[in-house]
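Heads up: the structure comes next, in C-alpha cells.
Excluded from the complex is one protein chain; the other protein chains are retained at their positions.
Let's turn to subunit A:
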Amino acid sequence: MTNRVSKGSLFPYCLWILLFVIAPIALIVYYSLLDLEGKFTLSNYQSFFSPAYIKMTFTSFWYAFLITFFTLVISYPTAYLLTKTKHKHLWLMLIIIPSWINLLLKTYAFIGIFGLYGPINAVVEVFGIEPKQILFTDFSFIFVSVYIFIPFMIIPIFNSLDKLNPTLIYAARDLGASSFTTFRRVVFPLTIDGVKSGIQVTFIPALSLFMITRLIAGNQVITLGTAIEQQFLVSQNWGMGSTIAVFLIIIMIIIMLVTGQRKGGRA
C-alpha cells in the first residue's frame, strides 16, 4: 500500500517535469540535429568543434570562473559578517532587494555610472587623475556581473552559516584552535554546501550571459550566450543555436555533478 501511494504521489511531479523540463530539452536536441534546410545532419556538431567555438567556450569558462571567484570572495565574508549583526534578516533583505530590479535596468544604470562624465570619473578627477572610459573593458564587465550575482551567492551561504551550531565554534576554541584554524577546520567545511549551491547559481548563468557582454563589454567579450542569440535572431540558424545550447546544457550538468551535494558524509 505504502509503495503504491509513494509511486502515485510522484505522478504530478513527473508530469510537470515531463512537460516543462524534458520536452523543451528534447526539442532543443531535435533542432540541433537539423540543418538550414531542415534535414537531419550532424554538421552543426562538427562546426561546434571548430577553433572559433572552442575558443569561445574557453573564454566563456574563463570569464564565468572570474565572475564566480570574485563573487565568492566578496559574498562569503559579507554573509559571515551578516550573521554576526543584530538585525541580520533586515540587512539580508537590504542586500536582496536590488535583485528584484530588472537586470537590464541595472545594466543601463551602470552605463551612466561608468561613463566618461559619470560619477566614478568625477571622483577620480578630484584626485587629479585623467578621466578614463571605464565602459567596454574587462573590468567593467566583471564588476557589473559580480554586482548582479552577489545576492544569489550570499543567500545560500548566509543560510548555511546561520544554521551552523555556535557551540561547535566554542568547542573548537576551547580545544585550542586559533580563529583561523577554527574557520578552516570547522566553519568552512560545515558551510561548504552553501558555497556549492552559491557557485551553481552564479557559474551557470554567468556562462550564458549575453546582454551585458554587449552593453557593458561592447562585444569585446564573446560568450556562448552571445553566439546563441546571434544564431537565433540574426543568422536564423536555429540548428546551430540549439547545438550551442545543447553543449551549454551538458556543461551545466557536469557542473551540477561536480558541485552537487554528496549523499553521505554529512555531519
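In this section, contacts are C-beta pairs under 8 Å (C-beta built on N, C-alpha and C of every residue); 3 or more make two chains touch, one makes a residue touch a chain; residues count from 1.
In this section, contacts and distances are computed from a predicted model.
Colleague: What is the missing chain called in its UniProt entry, if the choices are "ATP synthase subunit b", "NADH-quinone oxidoreductase subunit N", "SGNH/GDSL hydrolase family protein" or "ABC transporter substrate-binding protein"?
Modeller: Listed in its UniProt record, the absent chain's protein name reads "ABC transporter substrate-binding protein".
Colleague: Touching the left-out chain: which of A:48, A:70 or A:136?
Modeller: A:136
Colleague: Who touches the missing chain here, A:105, A:126 or A:234?
Modeller: Residue touching the absent chain, from the options given: A:234.
Colleague: So which bits of subunit A touch the chain we can't see?
Modeller: Within subunit A, the residues that touch the unshown chain are 5, 8-9, 11-13, 15-16, 19, 36, 52, 55-56, 59, 111, 115-117, 133, 135-136, 214-215, 217-222, 227, 230-231, 233-237, 240.
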